[in-house]
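The complex appears here without one of its protein chains, the remainder shown in place.
Letters A and B mark the chains in the order given here, with residues in each chain numbered from 1 onward.
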Amino acid sequence: MQTSQTSNVVAVPGKQKKPLKTRGNWKRMLALDAMLLPAVILTLIFAYIPMGGLVVAFQDFKPWLGFAKSEWVGLEHFQYLFSTPEYVQVIWNTLIIAAMKIIAGLIAPFTFALLLNEVRSSGFKRSVQTMVYLPHFLSWVILGGILLDMLSSDGLVNQALGALFGIDPIFFLGDGNWFRFVVVVSDVWKEFGFGAIVFLAALSGINPSLYEAAEVDGANRWQQTLSITIPAMIPITIVVGTLALGNVLNAGFDQIFNLYNALVMDKGDIIDTFVYRVGIVDGKFGFSTAVGLFKSIVGFVLIVAAYRLAYKLANYRIF
Amino acid sequence: MYYKSKPYKLFTGLNYTFLLVLSIICVIPLIHILAVSFSGKAAANANLVGLWPVQFTLDAYDKTLANENFLRALWVAVQRTVFGTALSMLIVVLAAYPLSKEKRQFKRRNLYTWFFVFTMLFNGGLIPFYMLIQELNMMNTIWVLILPGAVSVWNMILLLNFFRGVPKELEEAAFIDGAGHLRTLFSIYLPVSLPALATLSLFAMVGHWNSWFDGLIFMTDHKNYPLATFLQTIIVQQDFSKVTVRPEDLENISQRTVKAAQIFIGMAPILVVYPFLQRFFVKGIVLGAVKE
Partner (left out) sequence: MSGNYSYGHVATCEISLTSTSTMGEDTMAFTMKKTAASLLAGVMLTGLLAGCGQSKDSGDSDNTASSTEFYSAKFENGKYVEPVSITTVFPIGSNLKFKNGENIENNVHTRWAKDTLGIDIKYLWTVSDQNNAYQTKLRLMLTSKQEMPDIISFRGDQTLISDLIETGQFTDAGELFDKYASDTYKEAMAQDPDVWNPYIRDGKRMAIPLLDNAYNNDAVMYIREDWLKNVGMEAPKTIDELEAVMEAFTNGDPDKNGQKDTLALSIGFKNYLATWMSDAGWIFGMFGAMPNQWNENANGELVYGSIQPEMKPALAKLQDWMKKGYISQEAGLYDEVKASEAFTAGKAGIIVGPYWMTGWPLQDLKANVPGAEYKPYPLPAGPDGKIGRRGTSVNAGAVLINKDMKNKDAFFVYQNYLFDNWANPTDDGPFTKGFAEGYDYGVGPNGELYGEQDSDKIEGGWVDAIRYTLTYDGAIIPQLRINTLAKIANGEEAVTPYEKAMLRTIPEQIQAAKIVVDQKDSVMMNKFTGSPTKTQLSKGDMLEKLEKEVLNKIIYNKASVDEFDSFVEKYLSSGGEQFKKEVNEWYSSIKQ
């Protein structure tokens, strides 16, 4: 199992070009088509048909007029999004926060999974695993309130920092740079346990005999980790990372919305909070769809690029 | 043995400590919320509850559990979770298998893959989706909760990657024995992919259990609400700047305790299920089947 997994990363060209022995190849392929049929049908119905609704991105959409009769406005919504410097700032904020989240959100569960893998007591392992994935189930409405208390000038965190390092209270949620930091760290804290589940599944698929063999060769644990464990986790990490690229313009509406305030608007306002506020004044279907479409396109381009890159450089298909 | 070496022992000590601290940091907010759910309203509203209930009471749980709609909503949630997860897993397994093939084995795989990946990013929004559900006469049926989300592309991609890890020798041996794709999938692939299947089932289950918006929008009768939707409805979220306030209502507004109880009632089943799934994550349990 392990060998083939690594071969995905460093593909062995000779092996791939081996001709298939099976006869009636097209018939077998038809069977594969058939297996995909349920998924294809459901996707067509529930994803592709409603996608027609994307036309409202180019319309001044009025629900009661419908898609056909609403006025066409071309690229007006997109122009509106990019025309003022304020909005460009919002896009930057989104990119910065989201990028930090994607990177940290990949490293943290990965590292955690590795550390947990070194735990030999299965009781401890299971307890830790259960505890760290719990925050995933809490909503930001609740966590926002808790963070507000913990990070206040006389809150737990500032008290601890004061006692340990003698630092003056930090205005975490009232200072733009600290705000971004808090947003990323708290998001990582909330999601790393749940995110680690998929890495743990990958780890549990590693064949123990590989470690046994390495042991015989005299490799210490660190060397084993470098040569066996990490390579085994690379494919799944690349997949998760690539798919996360699709979220490069989603910086987390619920979280920001519950934490931000006028003092950190310049650093903390993101596309989604902006669309929300504009949408409140007016049921702007057209505008919010246009913004959504913009986000999708950017995400999609990045995913395609990552896919191409992996294929070109490492001859590896991410999915 | 590596774990008898001194540096590794030191590492182990640090590692255990670190993981312990990490777990505590993750659990403390939950303990706080648990404490709030058992606290009196006054203390909870003034934010005086720490990690231990103040003015202990079971009111919040009473209020939620005594509601006649609770059991019905629970039943709807169980149904959608069980059937939804089963259906979703079946579809995903069937789809991930062909997609895990190399291009030379299955020419159209790339086309299919992008066909699915595209839908991860692009969607038409709520309005056309709502119109579609209406056209299909799926309003107020359990199908609206199960079918639209059945094709989880995310799960599909993860699974196809796990499938790629299955030794090709096993598959080829099966083919030589005259097995078709379907039999190969079920008798060779699935048994060795239990950790992956457990993981993906967990994702599907959690998704079903927690989603409430579809219930709210597509059920015109609140008797059909699943638990997550029902729990949402217990709490008043009023913006007083817009809506009238009747002083008689004020008793019901301060629902911080109910909200806290709701989190635990909603989480409980997942907490119960997770340890059972966990045994699939324990290293090497399935490998007996693969060892050559």
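Convention: a residue touches a chain if its C-beta (ideal position, glycine included) is under 8 Å from a C-beta of that chain, and two chains touch if they have at least 3 such contacts.
None of the values given here were measured: they were computed from a predicted structure.
Peer 1: So there's a chain missing from this view; which of the remaining chains does it actually touch?
Peer 2: Computed over the complete complex, the missing chain touches A, B.
Peer 1: So that we can see where the missing chain sits, which residues of chain B does it touch?
Peer 2: The list for chain B reads 40-43, 45-48, 55, 126-127, 130-131, 134, 213, 216-217, 220-222, 225, 229, 232-237, 239-254.
Peer 1: Residue-wise, where is chain A in contact with the chain that is not depicted?
Peer 2: Those residues of chain A that touch the unshown chain are 62-64, 66, 80, 84, 86, 145, 148, 152-153, 171, 173-174, 261-263, 265-266, 269, 274, 277-278, 280-283.
Here is the rule we go by: only the chains that are shown with their structure count from here on.
Peer 1: Between chain A and chain B, what distance separates the C-alpha centroids? Give it in angstrom.
Peer 2: The answer is 16 Å.
Peer 1: For the complex, give me every residue of chain A touching chain B.
Peer 2: Result: residues 1, 3-5, 8, 16, 20, 22, 28-29, 31-33, 35-36, 38-40, 42-43, 45-54, 56, 63, 67, 112, 115-120, 122, 124, 126-135, 137-139, 142-143, 146, 149, 189, 193, 197-198, 200-209, 215, 220-221, 224, 235-236, 239, 243, 246, 285, 288-289, 292-293, 296, 299-300, 303, 319 of chain A touch chain B.
Peer 1: Can you check the complex and tell me which residues of chain B touch chain A?
Peer 2: It is residues 1-3, 5, 8, 11-12, 15-16, 18-20, 22-27, 29-30, 32-33, 47, 90-92, 94-95, 97-99, 101-102, 104-108, 112-113, 115-125, 127-129, 131-132, 136, 147-148, 150-151, 154, 156-158, 160-162, 164-168, 175, 180-182, 185, 192, 195-196, 198-199, 202-203, 206, 210, 259-260, 263, 266-267, 270-271, 274-275, 278, 280-287, 290-291 of chain B that touch chain A.
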